[in-house]
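For this depiction, one protein chain was excluded, whereas all remaining protein chains were kept in their positions.
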Amino acid sequence: MSAPIHIRPDETFTLNVGPQHPATHGVLRVKMEMDGEYIVKAETVLGYIHRMHELMGENRTYPQVLPNLSRLDYLGALGYTHGHVLAVERAAGIEVPERAEYIRAITVELNRVASHLFWFGAFVMDLGGFTPLMYAIEDREYILDMLEAITGSRLTYCYYRFGGLYNDIDDDFIAAAKAFIPRLRKSLKKYDGLVTGNIIFRKRLEGIGPISAEMCRKYGATGPVARGSGIDFDVRKNEPYSVYPEFDFDIPVYHECDSLARYKVRMDEMEQSLRIIEQGLEKLPDGPIMPKKKPKLIKPPKGDYYQAVETARGSFGIRIVSDGTKNAYRFKLRSPTYSNMHMFDEACEGMMIMDALAMMGSLDLVIPEIDR
Amino acid sequence: MIKDTVKQALEELFPVPEPVAEEAPPVEAAEGEEADAKKKEKKEEPRVNGVLERDYDTVGYHLDVQLDPGELLAAVLVLYKAEFFIESITGVDWIKEDQLEVVYDFSRYDFDQCRVVIRTRTPRTEPSVPTISKIFSGANWHERETHDFFGIKFEGHPHLIPLLLPEDADFHPLLKDFKP
Partner (left out) sequence: MSLTLLNAVVAVVIAIGFAALNAAYLVWAERRGAGRIQRRPGPNVNGPFGLLQPPADGIKLMTKQLMIPGGADKALFMVAPVLAMAPAIMSFVTIPFSGSIVAHSMNIGVLMIFAFASMGGLAILFAGWGSRNKYGVMAAVRAVSQSISYEVPMLITVITIVMMTGTMDLKELALSQSGGFWNWNLFPSLSSPLMPVAFLIFFVCTLAETNRAPFDLGEAESELVAGFHTEYGSMGFGLFFMGEYANIVIGASLTTILFLGGWGCPFGLFPGVWWFLLKIYLLIATFIWIRWTFPRTTIYGLLNLSWKILIPISLFNLLLTAGLLKVF
C-alpha cells in the first residue's frame, strides 16, 4: 500500500510557456498558473531580446540610429523607419519632396502586406494548419524581391533618409508591383476559401479571446487588435501624416471583439493596402527624391517632439527630446505590440491553453519589437 | 472640440498661479505655427506648471501639461473620463537640474484628435511618483519599464519588478550618469 495521495482542490501548477516555445514566435515567456488545461493566472516575462535601442538612440547621431529602427520589427521594418524619419524631419524641419513621400507610402504598404501575409501563415500554423504558411510565404516572396531590388535588403531595410530616400524606384519595380496586385487579390480569395470558411478554424476563433473596447482603451491597444474590438482608429486616418490623406482607402473595423474579428481586420487591411499601392503608383509624381537643401548635420532645435505612425501592428510612437546637439537627448520608442501584449495577461485568465495561444497568435506579436 | 474641453477641465483643476501668457489658436493649429515656434524658442528656463497648447505640426501633440506629482492622479482621471487611451509612459533625466521628468502620453481613438502630454518632475535623489496603473491598467508595464530605466519609484504599483532588464538588475541605464 502506498501513502494516500492528498489532492487539494485548489492545486495548480506553473507552466512556463517559453522562452523557447513554438507558439511564442521568438523569445517570449509567459508564466502560467494552470489548473489542468485552464489558465488561472498568467504573467508575461519580457526582456529576453532586450537590446536597449533607446540608449543607442542617445549615444548615436540621428542618421546612425536609422538602421536600429528596422531591427525593432523584422517583419514590417519600413513602417518603423518611416516613423523615425518623420519624427526627425518634424523636429529638424526638413521638407520632403512629394515623390519621396509617395514612394515611402507605397513601400510601407507593401511591407505591411508582407507582414500581414507572414502573420496569416504563422497564425494558421499556431492553429495547426501548416499549408497556408507556405502559400503566404510564396506571395510574400514577391514583395521581398521587389523591396530587395530597390532597398538592397530583404528584412531589415534602411531605405529612408532624412528628407527623402536612398534610392529611386525604377520601372522594373513599378511593373512588378503592378503585376503583384492582381496576383495577391487572387491569392486572398484562395485564402478565404481555404482558411476563413473552414469550420474548424471558425470554431477555434469565434468568441475566443474577447477583448472589449474599454479594455483596449485602458491598455492603449492600437492597430488591428483595437480595430477588431470595434474601435475605428488608424493613425493614417485619425492623425494623417505623409501623403495618406491623398489616398482613398477604408479602415476595416469589426465589432465582434474576438480572435476572428482580428483575423478579418488584417485580411481586409491587405486589400486596403493594395488599393493604396495602386493609387500611389498611378499618382506617382516626377521629381527629385531628396530635397535640394538639407542640413549636413542634423541638429533639431531644442524641444520635445512626438510622431506617431501606423505600422503593421498598430500605432508606433517615437519621442525625440532634443537638446540641440547631433544626438538625441532622449529617444523613446512606443511600440504597439507592447501595449497589445500587455492585455494578454488579463484576457487569458480562465481560458484553456489552446484558446489562449490562439488568441496570442491573433495579437500578431513580434518579440524584438516588444523588448526593444 | 475635445481639446478645448480637456484644456478647460485641466485648467480648472489646477489654477495656474502665474498665467502663462499663451493665447493659443483655438482649433486650427497650423495657423499659429510661426508664433508658436518663436514662443518655444524663448523658453529656456524650466517651465512653470500649467497647461500649454502646442502646435501639432511642429511637435506632434496638442496639449502639454506640467504638474506636480501630487496632482497627477486628478489630471489622469480627467483624461480617463474624457475617453483618452494611454499611449506610453517614459522618463527624461534632466541631470543639470537634478530632476527626473516622467512623461505620460495620451491620445484618443476618434477623429477629434487630441494628444495630451503630461509631465511631472521629481527630484533625482528620491524619485517617486504615484502610480496610475489603477486608472489605466496599461500603465503597469510602462511604469515598470520606466522604473527599470530610470529608477523612478511608482508609489502603489502592484508589481514593481524589472520588466525588460534582468530580474537582478540594480542599474538604471537611461540615467545620464550611467556607466556600463
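A few comments on the model shown:
Should a chain be cited, it is by its letter among A and B, assigned in written order, with residues numbered from 1 in that chain.
The definition used in the following text is that a residue touches a chain if its C-beta (ideal position, glycine included) is under 8 Å from a C-beta of that chain, and two chains touch if they have at least 3 such contacts.
Worth saying up front: this structure is predicted, and the values here are computed from it rather than measured.
The shown chains contacted by the absent chain are A, with contact judged over the whole complex.
Residue A:125 is the one among A:108, A:125, A:211 or A:231 that touches the chain missing from this view. Within the full complex, the residue among A:23, A:188, A:277 or A:333 touching the omitted chain is A:23. The set of subunit A residues touching the chain not shown comprises 13, 15, 21-23, 34, 36-37, 124-131, 134-135, 138, 194-195, 198, 200-201, 203-204, 352-355, 357.
As a convention for this text, only the chains that are shown with their structure count from here on.
Centroids built from CA atoms put subunit B at 26 Å from subunit A. Every residue of subunit B that touches subunit A in the complex is listed here, in rising order: 40-41, 57-61, 64, 83-88, 90, 92-93, 103, 105, 107, 109-111, 113, 115, 117, 136-138, 140-141, 149, 162-166, 173-174. Residues 46-47, 50, 52, 54-55, 58, 87, 90, 93, 215-221, 226, 231-233, 237-239, 301-308, 315, 317, 319, 321, 329-330, 332, 334, 338-339, 342-343, 346, 371-372 of subunit A touch subunit B in their complex.
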